[in-house]
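For chain A:
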Amino acid sequence: MLKNKAFSRQTKQGRVIKEVREHYLRDDIYCGAPYCKSCNVSSARLSASPSTILVLDTNVVLNQIDLLENPAIDNVVVLSVVLAEVKNKNIAVYNRLRALCSNSLRKFFVFSNEYHKDTYVNAMAGESPNDRNDRAIRTAAKWYQGHLESASILLITNDRENKKKAIEEGISAETIECYVKSLGQPELLDLIVQPPSEDVNMDDVEDLRPSKRKVIYSEHKPMSEITSGLLRGLLHQGKLRVNRFNPFEAYVGSESIGDEIIIYGRANMNRAFDGDIVAVELLPQEQWHEEKSLALADEDDDEEDVHLAPNSADDAPRVMNQGQTAPEEMKPSRPTGRVVGIIKRNWHSYCGSLEPMPMPAGDGGRAQALFVSKDRRIPKIRIQTRQLGNLLDKRIVVAVDSWDRLSRYPTGHYVRTIGEIGDRDTETEVVLIENDINTRPFSAQVLACLPPLPWSVSSQDLTNPIRQDLRHLRVCSVDPPGCKDIDDALHCMPLSNGNFEVGVHIADVTNFVHPGTPLDDEASQRGTSVYLVERRIDMLPKPLTEDICSLRADVERLAFSVIWEMTPDAEIISTKYTKSVIKSCAALSYVEAQARMDDSRLVDPITSDLRNLNGLAKIMRQRRIDRGALTLASAEVKFQIDTETHDPLDIGMYQIREANQMVEEFMLAANVAVAEKILKHFPPCALLRRHPSPTKEMLEPLLRTAEAVGLSLDVTSSKALADSLDRAKGDDPYFNKLIRILATRCMTQAVYFCSGDLSPPEYLHYGLASPLYTHFTSPIRRYADVIVHRLLAASLGIYKLPGVFQDRPKLTSISDNLNYRHRNAQMASRASIELHTLIFFRKRPTDTEARIVKIRSNGFIVFVPKYGIEGPVYVTSKGDNGGEWLVDEKQQKIRKLDGSASYGVLGTVRIHMEVVEPQPNRPKLQLTLV
Partner candidate 1 sequence: MMRGIQLSFSNTQKLRLEKALAQLESLSSKVNSNATVIVADTIPVDEDAALKGHGTLEMDKNVVATVCGVVERVNKLVYVRSFRARYKPEIGDIIVGRVIEVAQKRWRLEINFSQDAVLMLSSMNLPDGIQRRRTAIDELNMRSIFVESDVICAEVRGFQHDGSLHLQARSQKYGKLERGKLLKIPPYLVKRRKQHFHHLDQYGVDLIFGCNGFIWVGEHVEVKDAMLEDQVNKSDPQNTQSASLLGSSEEPTYTPLEIRQYICRIANAITVFSALGFMVNLEAVMETVTLSLSLNLGVHEMLEAEFHVRVAEQEAERRSTSTRRK
Partner candidate 2 sequence: MEYVNPEGLRLDGRRPMEMRQLRAEIGVLSRADGSASFEMGNTKVIAAVYGPREVQNRSQQMNDQALVRCEYSMANFSTGDRRRKTKADRRSTEISLVIHQTMEACILTHLMPRSQIDIYVQVLQADGGTRSACINAATLALADAGIPMRDLVTSCSAGYLNSTPLLDLNYLEDSAGGADVTVGILPKLDKVTLLQMDAKLPMDIFENVMQLAVEGCKAVESHIREILLENAKTLGNRRGV
């Protein structure tokens, strides 16, 4: 099997190191055509009958990956030399190409030409690597031509030289444009990326606006200069993050400075996108702090939309020293810079719509259009399309191709249409795509991992020594109404000695999801279930989520239990962890549970259990608060959805009852208990959750607002903050809650991490004031809990620890993915709520009460408690620079000059809410003063 034709290749790596590597050439690499007589066809993927086989060159793959993803392009041979080149140049495109190659619906075959004895080519003296690779591609194409005589081989290349040589060598070759044209599907032409150098298409129309043909951006420095600049400390490298709420402001976290560098304005950003790795040059110190003038220099409308009130600092706009009127006491504390080069692009495809424009005269031809991304961080993108009329009212996906310095906007191409703007399904899909949420149905391999249905507890499960039979216990679950994925249940049993036995029973998901299976891989990729207003995207397939794992009433289910013995004062005497079999006797909703507890006439066993639990929970909660846990508040809202149209019928604040807090309390206790256990057994590889303490800067807006209303908050510790929040009592009942909401949004979000990556003091969960915390109680909908279940099982000696826990980098990347997915899921559900809020108000203009949370120069930002939304109210019309209004930054007040009206922060105003459509197909919610 081994073709013994070894030879050496020498490479130089930086220093003069000679590397000699073996390279075996084989004769068992097959062509992939099912009709081939000389090859093994077991892994053949090309079309069953001889037809045109496409061989692509590297640049075609790099530039036209969107086109390749279109099913019209098929029967393609991907050469390993192309794969290697693509991988070096753009890992994202490589991954997409790999996905195509492994997609069973597509006929993409990878041919390892570099390892085939007949298609390997040795670099000739003086030949550049590029030329050598081009030659390798031609050699492989030629080999295919000779090997599969019945099929025609077509080499697709946009490189003129390569095409010419190929034709000379007797290989048929075409440019991608010609090939696509020959397919006779004009809409495919939109997918073709126009090469920036206009190498091939000479018939392209000249740019219609010659005035724009001037240099707008400064040139990027060459890589060599950037490298030396970085070395000498003149330049700084970092990832560019654009302010979510102000696309003209970006930050580059630089390690060399140890601080963030702020970049104001598109000119200084110099064509960098969010997520790009850039090289930044610091501006001279006197130019720091000039955001205002720059921000206004761009002509884009910078109106703020109404949006959902943020829940944490991560969601909130990062507003720095908003007071431009602030006197010199505010020193320019943060360095400002400009981008001089882009080290690595983070371009991918974006969702959005075309900017409204009149139809060009000659319809059907090629038209230029501007694309506006849903993500405000992304600049407008110029695209060419032949189907302008069709696309104007659609949500579309667009990919970026290039951005030269003559053009204000980057150039891109159309990828696909999602649906009509404003349509609920379309917008929901946009939300999902924007947040990188996988909504594809589970694959057959994943579903194959499920136990056969209908599933029930078997006798093996009952006799298994690792599992305790707890079916005799009176277990019940308390969840939101309509909850189908019940992953936790409780029991409480008075003991003869006056103590209580309290058990938290969590669905035993790891009994069904085994490490290393496709099911596990899929779940680990998805990371979490996503809850949108009208739908749920599950992490695990439906049978597991809603049936096999769900701890429903009156059926036997497998569980992982944490059982405490507690004194009536809720002191934990002992903790026991065990796998178990339980039988829940009631699946209650919060409302039902609350009603039972409140109804003093009921004395049935379940109700008394609930009361006992509630009593214990209250003590535990108080103890936790005394320890310094913050009672934070968020403005969660809840929709009532029409069951048929799925349109929202009503909207209101989510009501938190004692029953919620009771369940929450025991879940927290279980999580803390498990965190302690797994960390004790696996100090280097436990998956924990931490909540970093907020920095002083992050709390700054809260302090400023509090000061304005004459409130002093102590933020030295979570305990101090909790106490001072408790003391903050205003004249109206909602005041305290409002302050808490403002405090909450100053905190960052809690994150998962691997215990080996940080030192123990950093494990702290600030909000819960707990030195250790993890997630154990929702394995059906969170993958972190699945991992923790495995760790706990291993620490009990029930199962051995899966191999992945030995691999620290892998574990870190898993926890990073979990954080990413968790965050995206949250963003998506917020976006979904925003979307439904908009739909709700479309037909219902409403007057309501709102609270001012921030004063601006031309108005203020209000928060509407009833609907949990936040948005700007303008006291002056746009363009009018607020002549008759006076802003008092220090007092956070805005006053009319004539003294007829005055608004202060946290003050109450009445507003009118209405959906308006300033531009066709662009509805937005507008808030105005009544």
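Criterion applied: all candidates are chains of the complex that A comes from, given by their letters.
In the analysis below, contacts are C-beta pairs under 8 Å (C-beta built on N, C-alpha and C of every residue); 3 or more make two chains touch, one makes a residue touch a chain; residues count from 1.
Bear in mind that the values here come from a model prediction, so they are computed numbers and not experimental data.
Chain A shares a touch in this complex with candidate 2, selected from 1 or 2.
By the touch rule above, chain A contacts candidate 2 in their complex via residues 1-2, 4, 6, 8, 15, 17-26, 80, 83, 98, 101-102, 110, 112, 114-115, 800-803, 806.
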